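Missing here is one protein chain; the remaining ones are kept as they sit in the complex.
For clarity, chains are labelled A, B and C in written order, and residue numbers in each chain start from 1.
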Amino acid sequence: MLSSPLPAAPPVPSVLPALLRRYQAVRQQTADLCRPLLPEDTVVQPVIDVSPPKWHLAHTTWFFETFLLKEYADDYQVFHPDYAFLFNSYYNSLGSRVNRADRGTLSRPPLHDVYAYRAYVDERMSQLLGDLQDREAELPAAFTELFELGLQHEQQHQELLVTDIKYILSTSPLAPAYLPAAAGAPAAEPAPAAWLPVAGGVYRIGFEGPGFCFDNEQAPHDTYVADFSLQNRLVTNAEYLQFIEAGGYRDFRYWLGEGWDLAQQEQWEAPLYWVRKVDGWYRFTHHGLLPLNLAAPVTHVSFYEADAYAHWAGARLPTEQEWEIAARHFNPVAATGTWLESQRFDPQPLAPDADPTQCHQLLGDVWEWTYSAYHPYPGYQRAAGALGEYNGKFMLNQLVLRGGSCATPESHIRLTYRNFFHADKRWQFTGIRLAR
Amino acid sequence: MLSSPLPAAPPVPSVLPALLRRYQAVRQQTADLCRPLLPEDTVVQPVIDVSPPKWHLAHTTWFFETFLLKEYADDYQVFHPDYAFLFNSYYNSLGSRVNRADRGTLSRPPLHDVYAYRAYVDERMSQLLGDLQDREAELPAAFTELFELGLQHEQQHQELLVTDIKYILSTSPLAPAYLPAAAGAPAAEPAPAAWLPVAGGVYRIGFEGPGFCFDNEQAPHDTYVADFSLQNRLVTNAEYLQFIEAGGYRDFRYWLGEGWDLAQQEQWEAPLYWVRKVDGWYRFTHHGLLPLNLAAPVTHVSFYEADAYAHWAGARLPTEQEWEIAARHFNPVAATGTWLESQRFDPQPLAPDADPTQCHQLLGDVWEWTYSAYHPYPGYQRAAGALGEYNGKFMLNQLVLRGGSCATPESHIRLTYRNFFHADKRWQFTGIRLAR
Amino acid sequence: MLSSPLPAAPPVPSVLPALLRRYQAVRQQTADLCRPLLPEDTVVQPVIDVSPPKWHLAHTTWFFETFLLKEYADDYQVFHPDYAFLFNSYYNSLGSRVNRADRGTLSRPPLHDVYAYRAYVDERMSQLLGDLQDREAELPAAFTELFELGLQHEQQHQELLVTDIKYILSTSPLAPAYLPAAAGAPAAEPAPAAWLPVAGGVYRIGFEGPGFCFDNEQAPHDTYVADFSLQNRLVTNAEYLQFIEAGGYRDFRYWLGEGWDLAQQEQWEAPLYWVRKVDGWYRFTHHGLLPLNLAAPVTHVSFYEADAYAHWAGARLPTEQEWEIAARHFNPVAATGTWLESQRFDPQPLAPDADPTQCHQLLGDVWEWTYSAYHPYPGYQRAAGALGEYNGKFMLNQLVLRGGSCATPESHIRLTYRNFFHADKRWQFTGIRLAR
Partner (left out) sequence: MLSSPLPAAPPVPSVLPALLRRYQAVRQQTADLCRPLLPEDTVVQPVIDVSPPKWHLAHTTWFFETFLLKEYADDYQVFHPDYAFLFNSYYNSLGSRVNRADRGTLSRPPLHDVYAYRAYVDERMSQLLGDLQDREAELPAAFTELFELGLQHEQQHQELLVTDIKYILSTSPLAPAYLPAAAGAPAAEPAPAAWLPVAGGVYRIGFEGPGFCFDNEQAPHDTYVADFSLQNRLVTNAEYLQFIEAGGYRDFRYWLGEGWDLAQQEQWEAPLYWVRKVDGWYRFTHHGLLPLNLAAPVTHVSFYEADAYAHWAGARLPTEQEWEIAARHFNPVAATGTWLESQRFDPQPLAPDADPTQCHQLLGDVWEWTYSAYHPYPGYQRAAGALGEYNGKFMLNQLVLRGGSCATPESHIRLTYRNFFHADKRWQFTGIRLAR
């Protein structure tokens, strides 16, 4: 949801052409992500967390239809009366819907119709922005907020598309590639991690604008942390492999109880997508099955594995407060991270000669698990209406992740951004940074 | 599996061109059934019983590859080394395989590759038949049996394709049509059912050849039945609707215990695919949602519903012995039934002026539930090797159905044919004939 | 339910003292069976099939209260208004009840109250019989039937008490004994089994009176069987051990599909209660953990195991028709079997010098699995009212067992008696006799 401290001045119609260009760019990026897919790939839901790409394409469209076109476009006719039932995700305010676990049972509407739906809504959105420009004085107060939210929402689903596509293709023993394998020799391993100290004290965290943020980044507030240190880079596959080889998956002492039980039950022996072959470890990637790159950051680990690794390494995971305080302190440059736009779809190794006094890889590459529950910040308020369900109702039993990943659009991230997943999830590009 | 009493004389090579023509015709019919589908429709598995059409297309091909090409074709190279894992259905003898419940998670190989697989195997089968013709003396003894079995097997999957496609399309609230709706006014209801007596005594049942049968139709054997009567036609939708309106779904006294529990749990109120609207009952069909045709035989009922209906009607279901004895007695003409080839995909009403002294609709239209367990006949022997798993291992906890349905290829049926399903299944074209 | 061909003459009051003595004897036998139990043993329900002994004690009492006292005793006051809810087993006709799976959650009423319930009902039953004697002319027509049914019902629960107590005690690693271990050296193994031929033909089976039978033993009817042979004794532990040692539990070819899947999932390696120790096989018994007696009949096998054993041995299980025809032919003496009254609670070995031309162990010792579905006999009719639920609604997906076991009261059995269980059940004293 959009934060309150948006630009005080209401957007004037002269910004509308720019809004349209952004709209078109974001929408195009979604379609581009799906272009390498076959229609068959867009239908399946191998586990409940992974939605069919066809559903993502339609749901993001439904969002604009529901929150903008139905509200602001004159005489808007919905594309199809059943689509609200089909493509509502979780908004009780907006009525009944397909059971989440059944998204993968629906072969219809076919992909072609979903693209027609996208085209229809895009056309109407373009008209709406044109109409609003013609009626300068009438630009509705909430319109820009919802418009921005629609774009941010679609970017969130772009990230899910990347990770869901990976999971979908991974279920086939054929190990199909989404894109041709990227060339390149294995990278040299980075230098040993260095500890960067941060002084304790009262710090202000949370979003303070201007610009967009989600409601869960607010209210900005003070927090106290004691002195702490953070590692200057992410944990690598080489380091994580040591944990595996030291028996980390077979020693309950490193694990939280629920994590240990799950790891036993699911027979975890390595991160998701790792495959042990006669000649060593491989990983399933968007480019098919590739040898494990020891220099790259470890990814596709659950919180349980991240926490167990940290225990084994004699360290711990940071809190989200520590992470944000350190990030503000080290002021990372987003451009140095790996983002969706790179189309690499894998976190990249830190250069061996990276400056050991700087904190690297804070933005992009992998979402960093924190040992902080995803709870409301002090002063948090759910919005009224359906958008009150956007974030607030999920604020329990999940953990905060920070920094974005190689599947995140670069323009989507902020230092205050709070992503959240349950502790057992592994299909996102999740990784580890140690604290102490 | 093929029965033993096949033509005593081994097939001579001169029959090979005829075999090839049959092969091509059966294979073509499978592809024709899938032509109206979109790629998306061929992937999903909304419930465990319903396999993705893509899987049927590949599995039937794998059958020929495994049992014929790998055995009889010189230097046969499999199309793809992983396909045996992907498309083996349930043969433990042939190694591990995709878990049945996971067939719908596999978007790859895509439909296009599956058709390429079919073309590859068809080409090799054609070559093999040609080679065999060239080597007259070498025609292997078991070859014809396996070849015939492959065709019969593919016909069984044609029926499943028809019923699985229906289920797949039914899950969408869009109620899509597989084919355009057939024209035609509602039929007049048939005359009231008449009871046809059959004298008791010792009768011989089971297949006695010549020609093909499945192993479960053997050995032929004597059986004793007491005097009984059978209704001269199937139960209609109009009759079944009376059961519904009389509260049949709310009165446990008509039901078997397991059926009653299931009906409560699943909140059954009518056969599968029935939809109650403001203006009356509708049914989802291969042509979309259509008004209920009162004159047509009721279908998509479980054994539990068939048995409860019979109780309510003061009658009972026949045993499979009674059914076969009566069928031999009344000697039905297959051509009068509705079969797959008609492309009607729905059982058809009996003409109001049908001869009341004849037993109608015994073949085609709907599979008729019998109150007989699917157990081995006296003298039944499982075949050696993988084909011993074809039928024998399923001979428990299922019920026999007789007569074929509108989804059965006409050339596939026999009076001795034993189909079998669990008592709760409703997605096949199953119906009711009363006995007493 | 009581059969129709009861004594044509209505019971005269002069039989009432005899009825009372039988009532008291049966009721006493139930209480005697529970005497070795601690209150703790009478509460638990380790799996859904196994009911708490406390529940059996109360449910059999509720049966007399509901079907006799409430119907025939003047001004009968129920012992407690909630007991009908607590102790109704499965009669929909008689209202809602505790979910079967929750019987083991109820610590109250305590055992003491259940015995008070029994005493209260026994007292009223005694009064009722006395009153009926005083009013000679008024002896109700249905009374004797229901009275007899109540006793037979209680005997059925005596058998369940024996098997449920065994299961309950077996869950503790302490392997507690219900009774002290019986003395005695291991028996000599019986002579090799001999095949006894029976000529085929039309035979009459089913109960034809006089005396009591359950409704499922009717109507008597003709049936045809081909020539067959039956083994002259039960399969022994020694024989079954050969099957185990030959890898029978690891070779799918011997098994029905559902049985194989279950055996894998539950990791079956031997019959229920067998324990492999360093010095050989042991069995948990009513006398604690004892070395396996090789000479004794194998027991606690599921139908799946019995059928797999038969396959392995190159034989098959008999049908219930074959069993009854053979039993009538060989006319076994019940007294030679092992029954509940012996308090041995284990099937006993056949003497090595037993006459090889006779068919032994048909009655008592173990229930013999047949390959016959538990379906209604021709002419079967469910009774009206609640007792129509006694047997009829279970006539699907179960298999018939014949002959009674060492947990059956001797007076409870008949050659026509049809017991029935699902194919996976192992906690009853179930065993194997081979046919071919």
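Note that a residue touches a chain if its C-beta (ideal position, glycine included) is under 8 Å from a C-beta of that chain, and two chains touch if they have at least 3 such contacts.
Everything quoted here is computed from the prediction, not taken from an experiment.
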Message: As a test of the contact rule: which chains in view would the missing one touch?
response: A, C
Statement: Among C:S107, C:S126 or C:Q381, contact with the omitted chain is made only by C:S107
- request: Using the touch definition up top, pick the residue from C:L19, C:L57, C:I168 or C:C213 that touches the left-out chain.
  value: C:I168
- prompt: Residues on chain C that touch the omitted chain in the whole complex?
  reply: 38-46, 54, 82, 85-86, 102, 104-112, 168-169, 171-174, 176
Task: Would you write out the residues of chain A that touch the absent chain, in ascending order?
output: 90, 92-93, 202, 221-224, 226, 252-253, 255-260, 303, 371-373, 375-376, 378-379, 388-389, 393-397, 423
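Simple rule for what comes next: only the chains that are shown with their structure count from here on.
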Central chain (distance from its CA mean to the mean of all protein CA atoms): B
Task: Provide the C-alpha centroid distance between chain A and chain C, rounded to the nearest whole angstrom.
output: 61
Query: Between chain B and chain C, what is the gap in Å from one C-alpha centre to the other?
result: 39
